[in-house]
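Apart from one protein chain that is not included, each protein chain of the complex appears where it belongs.
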Amino acid sequence: MSTARTGLPVGLDRFGGLAIALASVLGAASFLWPLFIPAHAGMNQAHAGDAPWIVAVLLPLLLVAVLGEFSSGGMDAKGVAMLGVLGACGAALRLPSGGAAGFEPVFFLLFPAGYVLGRHFGFLLGALTLFASALVTGGVGPWLPFQMMAAAWMGYGAGCLPHLRGRRELAVLAAYAALACLVYGLLMDLWFWPFGTGSSSRLSFQPGASLAHNLVRFLLFHVATSLGFDLPRAALNAGLILVAGRPVLAALRRASHRAAFGAPVEITARPLESPGVR
Amino acid sequence: MDESSPERCAAPAHVAKGHIVVAIVVDFGGRDGRVLVTCVVTRPGDTGAEVLQAQASLLGYAVPRYDASGSGLLCAIDGYPPSGCGTESGNHYAYWAYWHGGGKRWQYASGGPGEWTLSKGDVEGWRFEPDGRATPADPPPRAPSRAAELETPATTTGTAATTTRPPATTGKSSSSSRSNPSAGGKGSNTLAADAAGPVRQSSNSKSATRKGLFILCVALILLIGAGAYGRSRRKSSHAN
Amino acid sequence: MISFDRVTVTYPDAPAPVLDNVSLTIEEGHFALVMGATGAGKSTLLRCVNGLVPHFSGGRLNGTVSVDGRSTERYRPRELADAVGYVGQDADATFVADTVEDELAYAMENLGVDAATMRRRVEDVLDTLNLHPLRQRAITTLSGGQRQRVAIGAAFTASPRALVLDEPTSSLDPVSAEEVLASLARLVHDQGTTILVAEHRLERIVQFADVVVALGAAPGEVRSGVPAEIFATSDLAPPVVRLARVAGWSPVPLSVRDARRLAPELRRRLEAVRRPVVAAPRGDRVAKVKALSASYGPIPALAEVSLDLHQGEVVALMGRNGSGKSTLLNHLVGLRQAQRGSVEVLGRAPATLSAPEAIRLVGLVPQDPGALLCAETVAAECRDGDRDGGLAEGTTRAVLESLVRGLPDSAHPKDLSEGQRLALALALVLAPEPPLLLLDEPTRGLDYGAKERLSLQLRQLAARGHCVVVATHDVELVAEVADRVVVLADGEVITDGPSRSVVCHSAGLASQVARILAPAEWLTVEEVASALAAPASEPAPRNETAR
Partner (left out) sequence: MLRSRLQPLHPIAWWCWAGTLAVAASRTTNLLLLGLILAVVAWVVSTRRGNSPWARSFGALLRLGLFVIAIRVAVQVLFGDRVPGDTWFTLPSVPLPHWAAGVTIGGPVTAQAAIGAFCQGLQIAVILACFGAANSLASSFRLLRCVPAGLYEVAVAVTVAISFTPQVVLSIARVRDARRLRGRATTGLRGWRGLAVPVLDGALERSVALAASMDARGFGRRSSSPKRRRLTAAATLAGLVGLGVGLFEVLDSGSASGIGLAVILLGGALVIGGMAGASRGPRSRYRPDRWRAAEWLVVASGLVAAGAVVAAGGSDPSSLTQPLYPLGLPAVPLAALAGILIATLPSAVAPAPAPVRAQLQEAAA
């Protein structure tokens, strides 16, 4: 299977790649819809509340599709076990915060993992970590698929970073971590926007208004409500990566080496002539 | 400019400093084709909703009705339509379309009147669309009929002064008359009060019968809630 | 059933093969014991059976390994799941499900066994392994022995013809170990399963074995045969065998029962030897535990424990799992604050001290010594040790040298053998010269050689004036090193006395030699040997504290 070829824990065939791309586009749409919704959609009072719920139904389906692709695209025991174990570590990191925003060092594990073990693994790990911790802490709800999708993208991005050496590697990872944490916060806020503001305030989205106009309103909402959580989180994760990044990367590399993903296996029935005989 | 928008009001000489005059064009569309222009003296920065409110109290109309869900959507002017709010039929809605600009330069408003802040010489437009599409493609308010033009100056200039209200008095006036919010000033107050009178009485008579049930339900809810709380407390105390 | 035909295994980027041209056959229904020093390739041999090596580890395998006529060349581990059950070294790392039942059913689910059969087999296994009362329990709430049995059951429910176990009892107390081995024996006898098991603690398991596979130091060197003939010569042997050699019995008895038949004659010879009791000078008090009580939530862990520890004595702390041994050690080292009662080391309460102060007063080597090691290389580890203790450069390294010779500086702690890792941890703890030294289960996974070295080191430390406390299940170690035995049960001290009387007079804690030679009070083979060798007048080599 493909894992053996790539030497990475999880692989994906071309269907899977296509599925990820498609699902991500739709996922993006289900995050960004308030910015683009047309004027008359807001008029329809009876149904104005529908869009968020439709999207909340849609996203789990997207995730099912993508994760299913991963399952059939080839995950062997090693990949599954490593996913599970790293997911557990992530969940444990989220326990103190109960999955709430603010103190959330989970990304400090996710990004190095994605970076070392590849973007597909990063995608999966991002999604599964949040899922597992939600199950452990009992935080399952309509918000969960959005968290999973967002975290999955972040992990995928970490896997796409250029592979450097030494200091520059850490610097790039830390910078990415800070950025990704902020983006994650933005995305989750974007999801909460319609609920947080209703439709009758100067911060709520205006159907039909220009993108720039809505964007400004959203950013104001973001600054007003949750930037206070996101900045510390970004700093925390970036700091952790700077401090502990090197040994963590080393540990991950050692593990993926020990797990021997796609290591060459050779079995020959012909016995090796022992020196004594020769 | 002016000839392009006949509705524009000439600011009367006696308008106090720091105030502006805006025109409100209300086109009742389907009902009787009545188009009404009112000039209201107000403060820069007041919202379209407040000016509409002032106009209503000025003309003794019923208080403009807004969507109950608290979204800033306007449902009725002068109690028309009597019920419903942007009621949908297929892809069409019966609703009050909101415009800015006047004359040939009407622009479909992107937000509710609660968000639009006025500046000097603005023209506000309202047109009831019996079956509009809620897009800028809907027809703008028509030019005012002659009758309307004759009617308006008389009403407005007379009471223009009363409609301009220093924000300070708001608190008192509203506390004095619950039914008719935020329209300050004596003259308009009385006008609007009896406009909104019947509404208040009806709601009073209903609530009188309703109160008992209401309290009953609240009691029930509290009872169940307390029960749940007690049980979970016991459980947690058992746990450790 | 299981056959190796001229098998050579080489791991990727390893210079030399681990197994070199190994051939052996294990008949159906046999209980085969694989023994050998650490690093002799026991695990590799076992993992070859179901193809985990090389399919899982990578590397090259020449020759043919076949189980039930199926060669691992053609079948991957998962396709052999119905032929071979494999239980790895760390049972906790093998669980997939949350409850016992689901874990047992897991393999069958993968094999697609139909529901009815699954139900029946699960029930069978629950009975065979005596897990019935635990069926609904979450695995994380089970004790070590129970977990180990669940792991065995999980490997066995698919009813494989052969079962492969890698050190199934290394982390268990004698009682749990007995349970596990007994259930293995039942599998062999009732169901005719072929069992291949690697084990260090031969004394526990030898009496069950039909065949012994002995791996020598050199990768090529493999001997297999019936236990008697193997042990006649093998240098790895349980005390009973070593005693037999000393006494010159043959055929070599493998169980205490067999040995006792031959014992009377030896006892008579030993009675001639007078063993004078030399009271060791009792040093002054190092630590004092007074009426210490502790509890985890509602569960009491220690009840009114009082204890004095003195310089130069080796105290063995014994008792079942969960009898409070580790809790007591944690209090002594200051990881836990005394809730009721008091703990003092040289007059100071360890829990109140800062970490750097504490390590100069008392040191603890935890159950898993690896937990102490976090640097990349041995050299770095030693350097950190010096820095943490504020010691002169090279102190730790010197201590390490005194424990094991010539450990390579560049080696990664994770790649060391159990014994070496323990030595490194011990060195780190000893470097600041704490007067009180605590060890928790130090003999886990140690082969006989490493154990002998350890007990020697402990004696030397005591002689140098340290007070050494060893919490252990290993009665042989106790017999070797302890002056004094403290037995805990349910958090209470039920016995506290000189090791000889305690070890000889309690059935559960007696060493093999003691059991064979009872009622005479002999503890170890060495004693007997020197006693036999020596003329009657000379004192026995070992002192003991009189009280």
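As written, the chains take the letters A, B and C, and residue 1 is the first residue of each chain.
Please note the rule applied: contacts are C-beta pairs under 8 Å (C-beta built on N, C-alpha and C of every residue); 3 or more make two chains touch, one makes a residue touch a chain.
What you see is a predicted model, and the numbers here were worked out from it, not measured in a lab.
Chemist: Since one chain is left out of the picture, which of the remaining chains does it touch in the full complex?
Modeler: Result: the unshown chain touches A, B, C.
Chemist: Give the residue, chosen from C:Arg78, C:Arg186 or C:His310, that touches the chain omitted from the document.
Modeler: C:Arg78
Chemist: Hey, which chain A residues sit against the chain that's not shown?
Modeler: Residues touching the hidden chain, for chain A, are 13, 15-16, 18-19, 22-23, 25-26, 29-30, 33, 36-38, 40-44, 46-51, 53-55, 57-58, 61-62, 64-65, 67-72, 75-78, 80-89, 91-92, 95, 98, 100, 108-109, 124, 128-129, 131-133, 135-142, 195-198, 200-203, 207, 213, 216-217, 220-221, 224-225, 239-240, 243-244, 247-248, 251-252, 254-255, 258-259.
Chemist: For review purposes, identify every residue of chain C that touches the missing chain, sorted by number.
Modeler: Touch with the absent chain occurs at residues 47, 50, 52, 56, 76-82, 84-90, 92-99, 101-102, 105-115, 118-119, 122, 136-141, 151, 154-155, 158, 330, 333-335, 355-356, 358-359, 363-364, 366, 368, 371-372, 374, 384-385, 388-389, 414, 428-429, 432.
Chemist: Spell out, residue by residue, where the missing chain touches chain B.
Modeler: Given the touch definition above, chain B has residues 45, 47, 49-50, 53, 63-66, 68-70, 72, 88, 91, 112-115, 117, 167, 170-171, 174, 178-179, 181-183, 196, 199-200, 203, 206-207, 210-211, 213-214, 217-218, 220-222, 224-225, 227-229, 231-232, 235, 239 touching the missing chain.
In this text, only the chains that are shown with their structure count from here on.
Chemist: Chain contact graph: line, ring, star, complete or other?
Modeler: Contact map by chain: line.
Chemist: Look at all chain centres (mean of CA atoms) and spot the one farthest from the centre of chain C.
Modeler: Taking each chain's C-alpha mean as its centre, the farthest from chain C is B.
Chemist: Any idea which chain sits dead centre by C-alpha averages?
Modeler: A
Chemist: Taking each chain's centre as its mean C-alpha position, how far apart are chain A and chain C in Å?
Modeler: Roughly 43 Å separates the two chain centres.
Chemist: Between chain B and chain C, tell me the centre distance in angstrom, where each centre is the average of that chain's C-alpha atoms.
Modeler: Distance between chain centres: 84 Å.
Chemist: Suppose each chain is reduced to the average of its Cα coordinates; what separation in Å results between chain A and chain B?
Modeler: 46
Chemist: Can you list every residue of chain A that touches 2 or more other chains, as numbers and ranges?
Modeler: There are none in chain A.
Chemist: What residues in chain C touch two or more of the other chains?
Modeler: Not one residue of chain C touches more than one other chain, so the list is empty.
Chemist: Note which residues of chain A are touching chain C in the complex, please.
Modeler: Against chain C, chain A makes touches at 77-78, 250, 260, 263-272, 274.
Chemist: Which stretch or stretches of chain A touch chain B in the complex?
Modeler: Those residues of chain A that touch chain B are 38-40, 43-48, 198-200, 202, 206, 208-210, 213.
Chemist: Report the residues of chain B in contact with chain A in the complex, numbered from low to high.
Modeler: Interface residues on the chain B side: 67, 69-73, 85-86, 88, 93, 95, 108, 110-112, 114-115, 133-136.
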